[in-house]
Structure formats: C-alpha cells, structure tokens
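Here the complex is missing one protein chain, while the rest keep their positions.
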Amino acid sequence: MNDTAVIIMAAGKGKRMKSNLPKVLHNLAGKPILNYVLDTVDQLEAKRKLLIVGYKSDKIRELVGDKIEYVEQKEQLGTAHAVLQTKKLLSDFKGDVLILSGDVPFLTVKTIKKLLKHHQTNNFCCTLASTILKNPKGYGRIIRDKKGEIKGIIEEVDLSADRKTITEINSGIYCFNKDKLFRALEKITPDNKQGEYYLTDTVEILLKEGLTVGNIIVKNYSEILGINSRLDLADTSRKVYQKTLQDLMLQGVTIIDPSSTFIEQGVKIGQDTIIYPFTIIEKDTKIEESCLVGPYSHLIDANIGKGVRVWASIIESSTVKEGANIGPYAHLRPETVVEKGAKIGNFVELKKTVMGEGSKASHLTYLGDATIGKKVNIGAGTITCNYDGEKKHKTIIKNGVFIGSNNSLVAPVKLGKDSYTGAGSTITRDVPAGNLAIARSRQTNISGWRKKKKEDKS
Amino acid sequence: MNDTAVIIMAAGKGKRMKSNLPKVLHNLAGKPILNYVLDTVDQLEAKRKLLIVGYKSDKIRELVGDKIEYVEQKEQLGTAHAVLQTKKLLSDFKGDVLILSGDVPFLTVKTIKKLLKHHQTNNFCCTLASTILKNPKGYGRIIRDKKGEIKGIIEEVDLSADRKTITEINSGIYCFNKDKLFRALEKITPDNKQGEYYLTDTVEILLKEGLTVGNIIVKNYSEILGINSRLDLADTSRKVYQKTLQDLMLQGVTIIDPSSTFIEQGVKIGQDTIIYPFTIIEKDTKIEESCLVGPYSHLIDANIGKGVRVWASIIESSTVKEGANIGPYAHLRPETVVEKGAKIGNFVELKKTVMGEGSKASHLTYLGDATIGKKVNIGAGTITCNYDGEKKHKTIIKNGVFIGSNNSLVAPVKLGKDSYTGAGSTITRDVPAGNLAIARSRQTNISGWRKKKKEDKS
Partner (left out) sequence: MNDTAVIIMAAGKGKRMKSNLPKVLHNLAGKPILNYVLDTVDQLEAKRKLLIVGYKSDKIRELVGDKIEYVEQKEQLGTAHAVLQTKKLLSDFKGDVLILSGDVPFLTVKTIKKLLKHHQTNNFCCTLASTILKNPKGYGRIIRDKKGEIKGIIEEVDLSADRKTITEINSGIYCFNKDKLFRALEKITPDNKQGEYYLTDTVEILLKEGLTVGNIIVKNYSEILGINSRLDLADTSRKVYQKTLQDLMLQGVTIIDPSSTFIEQGVKIGQDTIIYPFTIIEKDTKIEESCLVGPYSHLIDANIGKGVRVWASIIESSTVKEGANIGPYAHLRPETVVEKGAKIGNFVELKKTVMGEGSKASHLTYLGDATIGKKVNIGAGTITCNYDGEKKHKTIIKNGVFIGSNNSLVAPVKLGKDSYTGAGSTITRDVPAGNLAIARSRQTNISGWRKKKKEDKS
C-alpha cells in the first residue's frame, strides 16, 4: 500500500451558520463537528495529517492542539486554492493524498478504506466518493459519458438546466496521487460563476491528460452529508443522540422516552438502570446497574454507583456511591463524594464535600469544603460558612454527629464524634466529641403583643 | 378598489373543544387563536372591521377591546344568520364584504389580497376561496357543472354519496358585493339536515339570479384549516413553535433540540446564543448574543444581556445584564435587575431587587425589595424580612458589603459601604459603613451530654 497524507478542509466560515465560530467547531451532540472527523482519521494509518484552517484558525488550533499539521489558507479563494496551500508542507511526501471535509462528520473508516483500496488497487490518478441523492439540489454533480465513464464534476451554480436532473453527486471526498494532484491544481483557473478555484476541476484536467479517474458510490448517503446550517446541526444532533440511546437500550438500559432524553456518546450505563424523561447525561459520566436516573436530571462527568436514585437533580464531576439517594432538587457541585447509602434531599447543595456513609442532609442545606463522617444527621437549613470574604475554610464533622436545624457552622470548625448542636445555633468553635453545643438566646413570650399592636394602629 | 368591510365569525362555542372558553380564545403557541386573525386583518386596508360574537362574548370583548365593532349573534342559527346580524351596522356601508373565520389562524394577507383582487377585477358578486384536500371528509364541497363552473356548496352532512369523492372544499372565506350578499341572505331557509341558515346557500341564490361566482384555489391548504379540537390545537401549536425555532436557527441561534424547546413568536435572540433542551421562552423576551440558556429554563418577558448563562432557572419580567450567571435553581420574580457579572446561585429567589455589578448570592437566599450595590457578597441562607405582616419594607445594601450566612435582615434596614455581618445574625438596625454587625449568642459546649442522654433513655 502507498503512504497516505490526509488533508482535512476546515478553512471556511460556513456562512449559513451565521456564527462567529468556525462551522467545524459547532457542537454536535456533545463534541465539535471537527472532532468526529479527527476521531475517524485517528483510526487510519496515515503517514501525515494536515488540517487546512482559515477563518478564526486560532480557535481551531486551541481545540485540536499540536496533534496535527496546520496549513493556513489566508484568503478563501476556493477548494483548489486551499489544497494548494499544503504543497510546501508535502514537498517531501510521496504517495496518495486523501481529502476529507471537516464538516462531514459521519464518513466511516470502512468507507475511507474502501476508497483507498479501490484507488490503489486500480492505480487511479484520482478516486472520488459519490452518492445518489433523490434530491441532489445544492450539490456538485458527477458528469458521465454514454459509456458511464466519469467526465468531470460540475458545481450546482454552473450546471446547465438539462444536467440538473443528474442525481449522482460529488461528496467532496477524494483520493489523489500526490504528484498528479498538485500538477493539476496549478492548471486550475477561476473561470466559473463564483470566480473560485475549484478542486473539482482537477478531475477534468487529469482526464485530459489521458489518466483514469475512479470512484466508489457510497450507499448510505448520510455518511457524506455535510452540516451547512443550524437546521442541519439540530437534525444530525438528534440522530447521534438517538443512535446512542438505541445502543444503550440494546445493552439493557431502559430509556422511558428516547425523544426527551439526551445522552452523549461515551457515557456508560449499567444493565437495568432506568433513565426517565427530561434527562441529560454528558461527558464521561458512568452509571452502574439498577439505578433510577431522572426525570429532570442533568449529569455531567458524574460517577454513579449501583442502585443509586437521582431525581430532579444536577450532578457535576462528583461521585455518588451504591444505594445513595439524591434529590429532588439537589445540586452536587464538583469534587463531591456521596458515600454508600447517604441521602441528599431537596434544596441541598454540596461542593467539594465528602458526605459519609449513611449520612443525611435532607433539606435546605449548603455544605461546602466539608468532610462529613458516617451516620451524621445534618438538620434542615444548615450552612457551612466556608467563606469569610477572603478565603475558603474547612468544616469537619465526625461520625454520628447530629446538627440541629438552621445551624451556621463557621469554618474552620470541627465537630467531634457523636456531638450534637441545638437548633438555630451559630457554631464558631470546635465541639468536642459527645458534647452538646448550643448558641442561642432564651425565648421570651410577650403577652398581649398582637392586641396592643392592633390598638396602636387604630 | 372598492371599500372593504371585514367580518370575522367568532360566535360559535366550538363544541368539540369541550370547553367553557369560546374556541377562538384558546391559546395557540402563546396567543389566542383569534389574535392570529386580528393581526392579519390589521394588515389589510379595511374600511370597517366587525367581529360577530355570541358564546361567552364578554370574554372576547375583554380580550379584543374596542379596536373592532362587535355584532352579537344571540342565538346560533347558522352562518347566514350570523352574517345577517351585521346588516344594521353596515347599512351605510358601500363596497365589498370579506368574511373570515375566527378559528382559521394561518390565512395569509397575500391570499386575502389575491381573493379581493380577483373579486374586484372580475366584478363578481361573490368570490370564494377553495382548496383541494386529499381527505375532504368533514368539509363542505364545491359543486361544479361539467364546464367546471361553480354551481353551489353543499355541507358534508347534506352531501349525497356520489359527491363525497369531491376533493375541492369550501374554506369559509369569501368576498361578497355587500348589497347582493344581504339580498341573498334574506332568501335563505333552514331546510337542511341541521336546520340551520347556511351562508353557503348564498352561492346558489346568487347564481340563480344569473350572477357570476368566482373563486381562487388556495394551494397551501394549511392556510385555510380551522382549529376544531384540542388535537388540532396541539398539532398547530407544534407547527407554529417549530416555524419560530427554524427562523431563529436560520438567524444564527443554536437550538440543541427543537422538539423539546418552546419559543414564542416575537421573542428575539442574538447570534451564537445556544438554547438547551427543556426550555420555554415566552412573551417579549429578548436575549442578546452568545448566551447559554437552559436546560430546564423558563423565561417570561425577560431581558437578557450578552454572554449571560441561565441554567435550570425561572426568570419573570426581569433584566439580567452582560455576563451575569443565573442558576441552577434560581427564580427571578418581576421587577428584578441583575447587573453585569453578578451571580445568582442555587435556591435563590429575587423579587423587585437590584443586584449590583459583580455581586453574588450563591445559595439558599431570598432577596425581596432590596437594592444591593457592587461587589456585595450575600452569604448562604440570607433572608430579607421585607414583610412584617402588614407592609413591605426595603433593604439597602451598599457596595462591598459582606453578609454572613443565615442572616435575617429585618427591613427597613440599611447596611453601609463595606460593612460586614456575622453569621447567624438578625440585623434589625442600620449598620454604618465599615462596621461589623453581630447579633448572636455565645456558644456553650456542654460536655458528656450525648452520653448522659443515652443513659437517661436506658
């Protein structure tokens, strides 16, 4: 097999996106469109990988990093002009050049390998991938002679009326013999309606040299469809999400309603876990078996143990262990660990906090920078005062502690094993093990007050 | 051009709606069905505008106000009877009468103008709008003779079996020469299966007088489909919502999942703003560019600046300025302003409150009738006690104040610049600038308490 250099076209703005972001960076079901193409390219044995960037190239470089060679196309004068910018970088390269589009996310490795094989086996100067579309409007068409041999590619705008019925379209995906490609590129002129240098013109130029152009027809046309607008983005996002949900269902996960559930590719979910509607699960979330998740739940990078219940809650970059119970209306912020069998109830927020095994914070509580032992009961309305206006401080609560309702725990502070605090206390000093800490005023009942108040008014 | 009087038919109950509300008042994607028709009529240059009301006409009058002439149809004896009620009001009027249905929301101004032009150019006594339906069941049919000339309209219930295959249906939208219309109306008899006075009978009456009836065929049949049941209402609502979302996407707004997003017509959203699933945006909401809104967010009449993040929150009639961060689980009630870069966190409610630039209320807080300066830190669990059982009072918090956790700020009260309050304090008096205010009891640790308690039990 010849060596292959992959060129990914990603210089365009994508006008129809109406965006300040380059089209290929738009998010498609959880990751940028371009990442789909890069992930595919990673599975090829390519000798060289080049990314042609132009519009807001800094943003693309920031995302992709240094795992690829960049080629800047400063002015956007057409696809042929774009590819020509790689000439210098590829001057030492010998072999075939595979040209992919950064906005065509679903082209499979299998199809690419088929294209390369067909190209190399037949020793073509150029092999292109075409497909048949019922409604080919908007695409460049493959022109063939009476024998069915490819004669060229004509862009939609330059198409004569009688050729508009041609249903075989150009995918924009090609394999070229490198030397022949660049020889042809230099002969291209921009004499077409858009005044651009078209890569597609290489085909006619090579044919005129008496060379043979091959092609494969991609049966599943969705592989070669590009994303051109936010409508396309929404449509394809839905398809990616539905495919992921289907795979999960086949693996033994119940998705009550796939059309109102959003789970990103790469999320792992164990057998017999049930996902209720209005649930979004993102990033590297892992959920073990027999959990109940949702409705109204948003999990980002969460790690959920066996048999956990998550109801109407948000979990970010946190771990929830076996049998724990979260929500409804709980919010676990990053670096939180909820140990086995613990319970986080409604209107409770945890941040950088360890909630010990079997401990409970059932209502209206904020626990930040806290380390909480086993079988602790955190009363409703408890707040760790972890911030003094300048720094964050830690709260340590040992096993078996009972915190009364409406407590303020002014960090740094430690509550010893089995200690107990009175309702409404502001705890500013450490509480030794087994102690009762209380910090509140005595109640005074003033009789006749309401009556007097009414009289005062009248 | 002749003068035009528009008559909108809105007297019916709409039996199939099974409702105490007149059918035309049912909400269709954010506004009553009737408003669609009224908005269309507002774009016509009509000399007179009449609304025929009957069932619960008070509710219609309440909605529409005095921008139209009302005609009461006290008994509902049929469409001809309804139109006849306008006779007195139109006694001085000369010109054409355009008859529209209050339950046909999508008829376009373009189609109406085409109807009027066709009518007036040809000097017809009556011109009707028809359309072709694959499944015409339930509609009155246009009867034509062998030459294709209109011979009349027959309602579904009165249709002979051989005519049930006719696919050209009557839309219920007509233009009449006023004098000929009323002459014909008075000749109508209720000798049909429903025993009603049918407006459609005018056609045959006028034809018998030797006059010519014209028609236009509306190509997009959805323009003339009426809403007859709550199933129709749900179907058409979805279409209106999807159309609005499509328009927004084409303008550069990302809608992650159009099928779980509801945005009303008239909402304005800037480029590169992303709307996450399970989001509802209503009324005159305006969102600037590069915001992230949703998931689980409900915005009503909100005004959202550039680069704002709204996550799992509810915003009613409030303003959120550039770069501010709302949620998750925040609720901004009416007349709230969140200034630039401010942060409203989880389980926080604001009402008639100004939150100053860069200020934060991150957890479990209620701020009502408060004016808060810049760079203020509101501790978790802070509550403005704005209501004393009789009146609401104001809380004023100046720049740079730090409110400790679990504070009660008993309004009216002012906290001076850079003042500071201790955790767990109930602030009942003003705090001068730079002061520390503290109002809590000393903590007492009672040793051996837990042990004693256990012993007491045993």
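Going in written order, the chains are labelled A and B, and every chain counts its residues from 1.
The definition used in the following text is that a contact is a pair of C-beta atoms (placed from the backbone, for glycine too) under 8 Å apart; a residue touches a chain by one contact, two chains touch by 3 or more.
Treat the numbers as computed from the prediction; the structure is a model and nothing was measured.
Within the set A:Tyr198, A:Tyr241, A:Phe262 or A:Phe347, the residue that contacts the chain not displayed is A:Phe347. Here the missing chain is touched by one residue of A:Ser260, A:Ser318 or A:Thr428, and it is A:Ser260. Across the interface with the omitted chain, chain B contributes residues 17-21, 26-27, 229-231, 233-234, 237-238, 241, 259-260, 262, 278, 280, 296, 298, 314, 329, 331, 347, 349, 364-366, 381, 383, 385, 387, 389, 406-408, 410, 418-420, 424-429, 431-432, 434-441.
Take chain A: the residues that touch the chain left off the picture are 246, 249-260, 271-272, 274, 276-278, 290, 295-296, 312, 328-329, 345-347, 363-364, 377, 379-381, 402, 404-406, 420, 422-424, 440-451, 453.
By our rule, only the chains that are shown with their structure count from here on.
Averaged Cα coordinates give chain A a centre that lies 34 Å from the centre of chain B.
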